[in-house]
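Next up is a structure, given as structure tokens.
Removed from the display is one protein chain of the complex; every other protein chain stays in position.
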Amino acid sequence: MTEKIIIAGEGGQGIMLLGKVLAEAAMLEGRFVTWLPSYGAEVRGGTAHCMVIVSDEQIGSPYIKQADSAIIMNNPSFERFKDRVQKKGLIIANSSLVPPPQESGRRFVFHPFTSLAIGAGNIKVANMVAIGCFIRITGLVKKESVLKVIQAHTPAGRQEVGEVNKRALAEGMALA
Amino acid sequence: MQKIYSRPLSLKDTSTHYCPGCGHGIAHRLVCEVIDELGIRERVIAIAPVGCAVIAYDYWDFDVSEAAHGRAMAVATGIKRMRPENIVFTYQGDGDLAAIGTAETIHTANRGENITVIFINNAVYGMTGGQMAPTTLLGQKTATTPGGRTPELYGYPLKISEMLAVLPGVKYIERVSLHSPPEVLKAKRAITQAFKNQMDGVGFSLVEIIAACPTYWGMSPQKAQQWIPEGMLKEFPLGRIK
Partner (left out) sequence: MTGSKKKMLISGNEAIGAGAIRAGCVFYAGYPITPQNELTSYMAEHMPAAGRVFIQAESELAAINMVFGAAAAGARAMTSSSSPGVSLKQEGISYIAGAQLPAVIVNIMRGGPGLGNISPSQSDYFQATRSGGHGDYHSIVLAPASVPEAYTLMQRAFALSETYRGPVILLGDGMLGQMMEVVELDTGTKAPAVTKKPWALTGCKGRQPNIVRSIYLKEGALEKFNLLLQKKYHLIRQREQRYESFAVDDARVIIVAYGTMARIAKQAVMALRKKGKKAGLIRPITLWPFPASAFSVLGRPRQKFLVTEMSYGQMLEDVRLTLEGRAEVSFLGRAGGGIPSEEEITARAMRLLQ
């Protein structure tokens, strides 16, 4: 089984981290993973994306031409990447910033990740809400693996940061 | 009979390839005398330039590295950072230090690397055949300024020592000359200071030595020595710059 995921949004939304958390969780489960960032001159405010592949086999190119799924956090990214997801693929999008599309065909899941993150206590954890939603639907990695990754990335003595991320993950998992 | 003067241990017993009246021979000897007197021959690592002194290791009896043209201070930085216990100095001409190596010179000084720089300014490229140097005087005829250096086409003599003096990383700069015995003694005192600074961990120290190049100045050795106070020192006044 190989899952190719495009994760996109704007700089400052924690897009790179979102991809890394997914990839690290898959690593903890013994899978092959690659993570490839867009590495242009994007800084805060510009669009940013990364590509994550999780597989049971060695992975060839880390670049994804056609994705199995996508996590989209803002509207410019939705316009840019929606057609890069295969016809039967899944697109999880942040309805706080992406208006629901007219077209049908692909599997669209829209939830207000940004609003939910504000509710959870920090706008920055919209990425964790999205991960929760994504893993609940796809079952790509276990919740416990993601929790381990969050714990590992929580700075020493800043347990409250870890807690808000965990809350956001739980919020996301409750959505689907 | 008591021997009161002899060849420094750091200077090999051989004749040099330098032209009659050239400043390099005296400058080499002064550096070697100072190294002997400070007792640091076995700790010294020198970096020779590209220019007439490119094979200085044929004359110096201590560890020497070559460097690409202009890069001596970058090489010195690499050596000194890895071996802070050694005494590292570069020996560079005006083309090497103040033209092709200007960036390395300014940034090594600005980092305040604890090294010693011996800068030979004879206002001309010697090894390549007498072309204009950044320090060539206005009106001076060279292979590439056959009508004399004009500021409209070639700019002005570059006073790199004065430029470096504004950098906080630079601890000592003195300009000396070799045109008379008293000046040679002053030059030796400055070289001693520049090495002592490094031994004491003071920081970047540079001695600019105004030296003659009779061959490419188109003068006899005697006339060239006279030309130093009459011409060179008007543009490059002697003394402590920092």
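As written, the chain order gives the labels A and B, with residue 1 at the start of each chain.
The working rule: contacts are C-beta pairs under 8 Å (C-beta built on N, C-alpha and C of every residue); 3 or more make two chains touch, one makes a residue touch a chain.
Because the structure is a prediction, the values reported are computed rather than measured.
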Selected residue (touches chain absent from view) among B:Ala27, B:Val75 or B:Ala187: B:Val75
Chain not shown, touching residues in chain A: 20, 23-24, 27, 32-37, 39-40, 59-63, 65
Chain B, residues in touch with the chain not shown (by the definition above): 41-45, 47, 54-55, 57, 60-68, 71, 74-83, 86-87, 103-104, 106-107
